[in-house]
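Only a single protein chain was left out; the remaining protein chains are all shown in position.
Labels run A and B following the written order; every chain starts at residue 1.
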Amino acid sequence: MFNLVNLTIDGVQLSVPADFTVMKAADSIGISVPRLCFLEGIHEESNCRVCIVKIKGQNGLKTSCSTKVIEGMEVYTDTKEVFDAVSFNLELLAGNHKFECWKCSRENSCEFLDLLRRFNVDNDFSNAKLFDQKEIKINNTSDSMILDSSKCVLCGRCVSACEKLSGLGILNFSNRGSKTYIGPAQFHNLEDAGCIYCGKCIQACPTGAIREKDEIKSLERALRDTSKTIVVQVAPSVRAALGEEFGYKIGTNVEGQMFAALKELGIHEIIDTNFTADLTIIEEGHEFINRVQNGGTLPMFTSCSPGWVNYLELYYPEYIPNLSSCKSPQQMAGALIKTYYAKKLNKKPEEIYSVSIMPCVAKKSEAKRPGMGRDGYKDVDLVLTTRELARIIRHRGIPFKDLDPIRPFGDLASYTGAASIFGASGGVMEAALRTVTEILEGHSTPVEFNEIRGLKDIKEATYTVAGMDVNVAVVHGGAAIKEFFKLLKTTDKQYHFVEIMGCTGGCINGGGQPIVSAINQEKYDVRALRTKVLYNIDHNTEFRKSHENPAIKMIYDDFLGKPSSHKAHELLHTVYKERKYYDVK
Amino acid sequence: MLDRMHILVCGGAECKQSNSVALRDKFNSEIKRLNLGDDIKTLLTGCFGLCALGPHVLIYPGETLYSGVKLDDIPEIVEQHIANGKPVDRLLFKGEFDRKKFRNRSELTFFARQKRIALRNCGVINPLKINEYIARNGYEALGKVVTTMTREETINEVKKSGLRGRGGGGFPAGLKWEFAKNSISDQKYVICNADEGDPGAFMDRAVLEGDPHSVLEAMAICGYAIGASIGYIYIRAEYPVAVKRLDIAIKQAEELGLLGNNIFDSGFNFKIEIRLGAGAFVCGEETALIASIEGERGMPRKKPPFPAVRGLFGKPTNVNNVETFANVPVIFLKGADWFKAIGTEKSSGTKVFALGGKIANTGLLEVPMGTTLREVIYEIGGGIPNKREFKAAQTGGPSGGCITADSLDTPIDFDNLIALGSMMGSGGMIVMDEDNCMVDVARFYLEFTVEESCGKCTPCREGTKRMLDILNRICEGEGTLEDLDMLENLAYMIKDSSLCGLGQTAPNPVLSTLKHFRDEYEAHVIDKVCPAGVCSNLTNYVVLENCIGCTKCSRNCPVGAIEGKVKEKHFIDLNACIRCGVCKTVCPVNAISTKPEHWEVA
Partner (left out) sequence: MKTLVELKALREKSYKEMYLHGVTNGVRIQVGYGTCGIAAGAKPVYEAFLSEINSLKLDNVEVTQVGCMGECAFEPIVEVLESNGSKTIYCLVTDRIASEIVEEHIVKGNRIDKYLLSKIKR
């Protein structure tokens, strides 16, 4: 596709490669054709009909996202005819929409609302006296996500995202014509439909039709409950993306302001999930060494991604023995909060309200798993996504950009560089290697393992450790997981340790992270930009290997004893169970 | 009343060569003498162009052509052929009869004006016996193509014939085949679109039930031409008889080696499989059909890429309608020139129409393109029954528009119908009379498209539904003049911006009826009256003077709104009447009317 094609758009002459669409050609000269269903590489079905333009000599209006440029083409993107047609289509969509913009999860990131503003659309079709109102279908029994047809514009981006990015295809169009809705087959409850809660659908949705279960009110209530002491932990990836909600460029580290904002909200006890990331490495590292030295099940799979754990329990339950028994950093932190930390604060566990801020929607249901608590209480009482944190900050009127950065001090808040990279694909593996190699070799070993960094779906490397060749792999995203298991079942190669994440790119691209519009997803490599933040933090941290963290040494000395101790197992390890979906009795 | 026979004498009154007038008179007197009835008509017709061998006499049904007929031959013809059905062999014309030279404009029978090409074997052969198809030159075209013609020659022949798609699009078939041929791939497919979803259309069904092999043979020819080895027939599950007969036909063809490997020892392989539809009109759209075969939800896909480049399973695919395929073997048997000579300049060949509605002869007919609507409706169709007046004819089903009385002399072809604001569609033709409400007709078609819309694109999914909401309110008496503007604006927007043909054509019935019958719409919204007496909220039921007092209406009225004594004129209380229409249906003397002009009578 090396030839250039000359065409005119709105009177402007330009030359673009022959494989460009009219939309892309227009974008290249700053003419932004309105669009709703187009999501590059994921959903290119030309079905919303919002990007229509007039092409001289052709009947009707054509979708610019699907029309390739042709030599001599004359395109008009903004005639009265085009404007009226696009407005009409938007007005038709508005007629089915239940507008609750003030409390909608997409209050400041709704692509539909932006279009309605741009075209000053009326809302005549919402008049129930004149026009039939569409039945609303809500799927809200799951702990993590809600499907709400009253906000759906039937663009189909979620359907394609689930199919292509998670390889599962949980969502699809059902019914027909004006009764069409999107959801799992038979609109089955999401938690029984084989969904892993990776949230790629949320990230693809242009409106609030698919959203995290909004639990901001629970935090507001807890803050006003004088009988509770609130302890908040924050995941590594949140600080790498939260700033986007307040106008910062993608790839800005706002760690200090993030903690300051929590304090402004009235939270006094703040710890860092990064600390328990380090703890996870110690526990998991020892578990791995134990398996290698004592003939345990190999390869061992990491277990900190609940989306991945869901995937395995639903689709590959025969590999449960391969999963590390370690809880995720969130759950380890929750366990320590309710036991070790509660004691330090001189409080009973029931008096502690443990909150986590996560880039993930699957964490909401992870917190409710059996075994994630004891004596009738849960280790993590509330999980909020990065987006919910941003909303509560905004709603309270806290001027995020003007806050002075702070760092929480305390035992459970210090971390090493190894912990900070947990949010990147390959980060957990690299952190584990930094510790495991040093323990086995008995001397200082390299810090950086570049072979397993990056965005390739399946990354592989072999490291010689204490005379043994250790085969590792790093997999991220449901589609890649599917490919990896195909590989695993047919290969002779013995893998030893595999890091698997439910979200492509790792947690920095989690389902709870700030939404990036379709246009910006094309413009910016979001995953790479956010990942860079974490590797920068790593680079600039004093200690870069988990076992070097003084606070880690302390928690073992003071409380846990040693890795894999009885207490460690009781608090920091868990079990898994095969799950069935569409199990209709 | 249908005539039993037509005797056509060539030459016309002007011709000096033929003593056609004398011939005609002699026929008439002989027929009268033998008392054969007055439903045998002798007509003078135009010049056959075969003057050297004339005068000619053409007898229908049977299209028996006599040449060199003398006055003395007539008694024998009348006694042997007309009276006893036995043609007179010595007088039969022995050469090739070129239909095009025959310009016949006078009264014609159901059969005379028809030219059955796609339906050539329907009603003639037993579809369950491949030998009967072979007896009628079946599979000879395929044999000729794969043993003596190159792929280019095959496609050129189809191009030369001018055959255009019969499913509704009217795209030149030869060109479509050529696109698929030019795509490079290890595997290509031929698909026959037998999903026939237009309400009232059953042309394809007749071909599949009556002559399945013609489709199989054509698909194999297409496969040869484009380089495909597999064909699929996507047939709606609502045609179980056709499915069964196709299945048997495929097996019989395979047994004889006419499908399968190495057909006619040419090295060409072609096998056909059947795939059933599942009740979705939209799957008649070629990309939705392809999606359905692939196991996906039947929703159309954006074009480009066109199926000829990337179709079924991502491979080059040629999709054609049943009737299009049915024409193919004949093109190779009789030649592209022969086919091109039939019909009009831009629309060659014939078209099968399914005539329905307010017409005497409902059924299937096949006429050369260029036949006028008047001929179809009055000559062949037998006109409007019950002494009613013609109001409109809808062609193209839910994608088409209505044609009014002032356009009845339009020759039917693809382009003329589009110019009239309608389209050929697949061939359904519904005739309407003064008792049809055109607003209700538009609503009927829109209800269908709203139900069948796949839901993928915004304008069709949402827009047609809103148009229907408006039409429903209009028919219930709650419409306004502004609604008519909104209807029109929505219609044009939906036409302009929909993803596929269903959406792009769904507004046509509304736009067409708005254009030709705006007064009816205005009566509904301004006067709140339905002039045709159909929309129950906008009509009144009235007993007319010819009531015989049989009491049948009042006995059947579900709400007791009709009063009257035996043998006395009855009376309907309009306050109690719920406009159910039962009284009108049961009245034995048509004494109950809903027409506005009768309301004053009450």
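One rule holds for everything that comes next: contacts are C-beta pairs under 8 Å (C-beta built on N, C-alpha and C of every residue); 3 or more make two chains touch, one makes a residue touch a chain.
Everything numeric here is computed off the predicted structure, so don't read it as measured data.
Novice: Could you tell me which displayed chains border the chain that was left out of the figure?
Specialist: Touched by the chain not displayed, across the whole complex: B.
Novice: Just name the one of B:G68, B:P172, B:P305 or B:G382 that touches the chain not displayed here.
Specialist: Considering the complete complex, B:G382 is the one touching the chain left out.
Novice: Looking at the whole complex, which of B:L175, B:L256, B:L481 or B:V589 touches the chain that is not displayed?
Specialist: Answer from the full complex: B:L256 touches the omitted chain.
Novice: Looking at the whole complex, which of B:L23, B:I74, B:A206 or B:V319 touches the chain that is not displayed?
Specialist: Here the residue in touch with the unshown chain is B:A206.
Novice: Residues of chain B in contact with the chain that isn't shown?
Specialist: The list for chain B reads 1-5, 39, 61-62, 84-87, 110, 114, 119, 121-129, 131-132, 134-140, 143-144, 147, 202, 205-207, 209-211, 239, 241-242, 256-258, 264-265, 360-366, 382, 385.
Basically, only the chains that are shown with their structure count from here on.
Novice: How many angstrom between the C-alpha centroids of chain B and chain A?
Specialist: Chain A and chain B have C-alpha centres separated by 57 Å.
Novice: For chain B, which residues are in contact with chain A within the complex?
Specialist: Touch residues, chain B against chain A: 280, 297, 299, 301-302, 304, 450-459, 461-466, 469-470, 473, 489-490, 493, 495-499, 504.
Novice: Enumerate the contact residues on chain A facing chain B in the complex.
Specialist: Going through chain A, the ones touching chain B are 45-50, 52, 60-61, 63, 66, 68, 81, 84-85, 88-89, 92-93, 95-96, 125, 130-132, 153-154, 156, 172-173, 175-180.
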